[in-house]
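In this view, the complex is presented without one of its protein chains, the others remaining in place.
Going by the order they are written in, the chains are A and B; count residues from 1 in each one.
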Amino acid sequence: MFFKIEARPEPSKAMKYFSPLVAALLMLFSGLIIFSLLGKDSIEAFYAFFIEPVNDLYGIGELFIKAAPLMLIGTGLAVGFRASIWNIGAEGQLAIGALFGGYIAIVFNDNSGFFILPLMIVAGAVGGLLWASIPAFLRTVFNANEILVSLMLNYVAILLLGLLVHGPLKDPDGYGFPQSVLFSDSALLPILMEGTRFHLGVLIAVVGVIVGWVLLQKSFTGYQIQVAGLAKNAASYAGFKYKKLIWIGLLSGGTAAGIAGVLEISGPIGQLLPTVSPGYGYAAIIVAFVGRLHPGGILLSSLLMALLYLGGESGQMNLDLPAAVTGVFQGLLLFYLLATDFLIDYRVCFSGFRKEAI
Amino acid sequence: MAITRKQIMSVFILLVCVAGLVFSAFAEEKLKVGFVYVSPVGDAGWTYQHDLGRLELEKKLGDKIVTKYIDSVPEGPEAERVIRDLAKNGHGLIFTTSFGYMNPTLKVAKMFPKISFEHSTGYKTAKNVGTYMCRFYEARYLTGIVAGEMTKSNTLGYIAAFPIPEVIRGINAFTLGAKSVNPDVEVKVIWVNSWFDPGKEREASEALITQGADVITHHTDSTAPIMTAEEKGVYSIAYHSDMSKYGPKSHLTAATHVYGDFYVKTTQTVLDGTWKSDTVWSGIKEGSIELAPINPAVPADVVAHVEAVTKGIAEGSLHPFRGPIKDQSGKVVVETGKSLSDDDLLAMNYYVEGVLGKIPK
Partner (left out) sequence: MDFDIFIKILVAAIASGTPFVYAALGELITEKSGVLNLGVEGMMLVGAICGFIGMATTGSIFVAVVCGMAAGAFMAGIFALLTLSLMANQVASGLALTIFGVGLSSFLGLNYTSVALSGVPELHIPLLSDIPVMGELLFSHDILIYCSLFLFAAVSWFLSKTKAGLVLRGIGEAPKSAHALGYNVIAIRYIAVLFGGAMAGLGGVYLCIAYTPMWVEGMVAGRGWVSLALVVFATWRPARVMIGAYLFGGITVAQFHVQGFGIEIPSQLLSMLPYISTIIVLVFISRDPTTIRLNSPASLGATYHPSQPHS
């Protein structure tokens, strides 16, 4: 071996901020290779991928509406992840949240009133919470692995939403197509910036991130979660009830995902469809990790993830880049971010160099 | 007063700008036509048929237009952004080719009143949004005739995606076509709850074949049913595209839809400035519906009969949904001599006699 990996005595503060830059540089380099392999001008391609999508107000609005569900769900999931409770079921919890919220919108479609939208959001939160309580219950009572239960429930939730939108919830005047009526204005989130789709839900998501920040960084529960994440046994020695933390960890993710589902249908979609999410529930897991399970980091990483989505479309539009490149790009960036995290806790010592004291 | 270098430079820059403007004006004369696809183009299937139409449009009007397509656009909020981007980038005519684009198309159209939009398979129009769809059921009726003649077990298999009127209409038309030549025939339907999942489509095909179906057809997007039929040695009828290369022995024919003519005509009206929002539902008569070449295994008299019926439908002397038609309970839903209206066809939510099982609710 030419080099040796060694634990740092303490996590490096400098690397905490420097490592994402390393990741970005690595990705720029891979981008150069990919684009030149595809025979595209790299500068143009980078422009199309990272600048073009946000070079006007509308684009910036799109960036935020795309990032909103990711940051909200990411924060909710981070609560569980910090305690090593793995909720992989946000996609299903989002679908059930949308189903509950959408049901309220459909029931009150002929009414108008300020109460409808808050009611929808509450219903969505309850829906996501209930769906997440299934893995929490099965884990605490029957010891069933929450990763797998929550994952299996994604499929069940999406099929359930499909079943109901194909059936009782479909628009009676919609020629049998599987979609609900268009929501009335009282059930739609108001647009905050003229000429864009930037809606109130983005602010709600940001509030969610702040709530998550207070819970995780400032509360005793947050401290308990932290301890439990480091060592389950230590937590029980300290008298914390690990079961309680399992419930908190799973339900916070479920609630956030449920609300995100409502924000989607009452924001950019405007009705209930059989599919309400292009995979936000899965993407949010990565957003949470890339953001290092810290609400502030999650805010930034959700914007980055959103930009990658928009960049893929823009690359297809302006440079005829195949849509598949986006996935490759996203994957690479995530790998680099995950890989460079390592620099925070470890350092590389090259053999042949004398070890220096730091 | 001497002319400074600066002045020469500014005149030069001005000239370049003017030239640029003139040039771009010339360039802009080419109409930009955008297409939004729901899946990759691939080699067969729904999007492939639309892309064939786009290619024909480029061939016929290539000197006056440029086309652009964006594929794999999910239905929902993503679609709105993509359509808007196309509009913003100067596309004068935009075709959105999946049902789920209906509301996004309408929303974007409101923001860009000068641009013409055409949405496929929807039912809502606006001043600058037209719709277009093919009478798929006409082809289904014809393939039903082929299936009804070729079956020995009198059991036909149908792999279906989602219980929406368009799919139910196809099942009914296929059944009526088959029963018109073989009254004993029964059609088994299996729903796979996916437009595109080769594994499920294969499993559903196998189940149908095991349960005695000796001709299978599908209203899904992959070639798996044809390949499964080939492997198991039964006949199959494809949908969307000619899939004979995936099952040379099995593939009897395919119910295909063709968009070239429609795209060329519509684009021409936009070029001429005469485009108007319209609801187009075109079939065999307009050349929008065709059968793929029929397999030599089908006897000549059957082919002749299919051709006669094709002609009849084109001329209007025949209608696949002409009474008497009974539903599953034996109740007459279309009286003798009458045909179903387009509105009734669009809202169809029952099976005709001869289809087994119930429509999932």
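The rule is simple: a residue touches a chain if its C-beta (ideal position, glycine included) is under 8 Å from a C-beta of that chain, and two chains touch if they have at least 3 such contacts.
Small disclaimer: the values here were computed from a predicted structure and weren't measured.
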Chains in view touching the one left out: A, B
Candidate in contact with the missing chain, chosen from A:Leu26, A:Ile60, A:Leu130 or A:Leu159: A:Leu159
Contact residue for the chain not shown (choose from A:Val22, A:Ile191, A:Leu300 or A:Leu332): A:Leu332
Selected from A:Ile43, A:Val107, A:Val214 or A:Ala324 as touching the chain missing from the view: A:Ala324
Residues in subunit A touching the chain absent from view: 5-9, 81, 86, 88, 138, 142-145, 147-149, 151-153, 155-156, 159-160, 162-163, 166-167, 230-231, 282-283, 285-286, 288-290, 322-332, 334-335, 338-339, 341-342, 345-346
Touch residues of subunit B, complete complex, unshown partner: 40-43, 72, 157, 188-193, 196-204, 206-208, 210-211, 222-224, 227, 231, 245-246, 356-358, 360-361
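As a convention for this text, only the chains that are shown with their structure count from here on.
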Between subunit B and subunit A, distance of the C-alpha-averaged centres to the nearest whole Å: 35
Of all residues in subunit A, those that touch subunit B in their complex: 58, 62, 65, 159, 162, 166-167, 174-179, 182, 197, 264, 267-271, 273, 275-276, 278, 310, 313-314, 316-317, 323
Subunit B to subunit A touching residues, read off their complex: 40, 68, 70-72, 74-78, 80-82, 84-86, 89, 99-100, 103, 123, 162-165, 168, 193, 346-349, 360-361
